[in-house]
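Here the complex is missing a single protein chain, while all its other protein chains stay put.
Here is chain A:
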Amino acid sequence: MWQTPSKPQSNHITERGKPMIEAVGLTKRYGRTVAVDDLSFTVQPGRVTGFLGPNGAGKSTTMRMILGLDRPTAGRVLIDGKPYAELDRPLQTVGALLDAKWVHPNRSARAHLRWLAKSNGLPNKRVDAVLEAVGLTQVAGKNAGGFSLGMSQRLGIAAALLGDPKVLLFDEPVNGLDPEGILWIRTFMQNLAAEGRTVLVSSHLLSEMALTASELIVIGRGKLITQSSTQEFIDGATGNSVLVRSPQLFKLGPLLVDKGFTVRDGADGALSVSGATSDQIGDIAAANGVVLHELSPQRGSLEEAFMQLTGDAVEYHAEIGK
């Protein structure tokens, strides 16, 4: 049912293509509290970009500023080169799900989508199409107030998809969902990105982002910590280490240090070597006649990487502006 985006993003090609969302020096202050602090990032089409940060890091505030709901104290954010407020029929460019509960509880799901469609010049058959796409056709006439969280979330996604937009924003879409719902949303977002759309999804769930997003924007206390691919993020933050067990560590240890690798004592008398691959260590051991009992590469988890980077940037207060 989705058309492929009509124009390929070929003009102004930089190495990574033209960004669909571009934030420059975005800042939001509430009195003396700085919720978002000089945040700059870009979001590219054709992939799922994760917007990652602990609760209170400023993710929701940033998303509201992208959508023109909140006014930035400083800086700007452009979607496809324009501020949100200047988009003509914005639902046809940007679809957003910030909160699934943004519906009148006594209004039917269909009526909710109908007024949204009308406001952006979309035909009523789009309403039926998106209801079908999220599997809510059967309950379209029921009041949205009676929906479960999973159904509300689907209705919110239907609203986001209404204008067949090339940019999609989801704020914590899997919060509170059951595993089936989580899998459904994850697959849905990946399919949208595969169709060439720009998908920005925020989450504080690191494991979820590792499975969903190929690109990460990580923030803490309103500041940008890093923007990189998910793989680079994990590799770069934890560094890859290799666990070595051997009865002759007293001999192997100094040899590895001589080669310039970082050697630390691991658990159970093993060594944890960073900066070296298991191949290199195996070669060194063989060349020096060292017996090895274990040689296993340790891949850092996203959690470890995240904790390492945001350890001092966690906001312990109640989330601002949520």
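We adopt the following convention: contacts are C-beta pairs under 8 Å (C-beta built on N, C-alpha and C of every residue); 3 or more make two chains touch, one makes a residue touch a chain; residues count from 1.
The definition used in the following text is that contacts and distances are computed from a predicted model.
J.: One chain isn't displayed here; going by UniProt, is it "Cytochrome c oxidase subunit 1", "ABC-2 type transport system permease protein", "Protein-arginine kinase" or "ABC transporter domain-containing protein"?
T.: Its record in UniProt gives the absent chain the protein name "ABC-2 type transport system permease protein".
J.: Give the residue, chosen from A:N106, A:T187 or A:Q231, that touches the chain omitted from the document.
T.: In the complete complex, the chain left out is touched by residue A:N106.
J.: Among the options A:M20, A:L67, A:A158 or A:V273, which residue touches the chain absent from this view?
T.: That would be A:L67, which touches the missing chain.
J.: For chain A, enumerate the residues touching the unshown chain of the complex.
T.: With respect to the unshown chain, the touching residues of chain A are 64, 67-71, 84-87, 90-91, 96, 98-99, 101-108, 111-112, 114-116, 118-121, 159.
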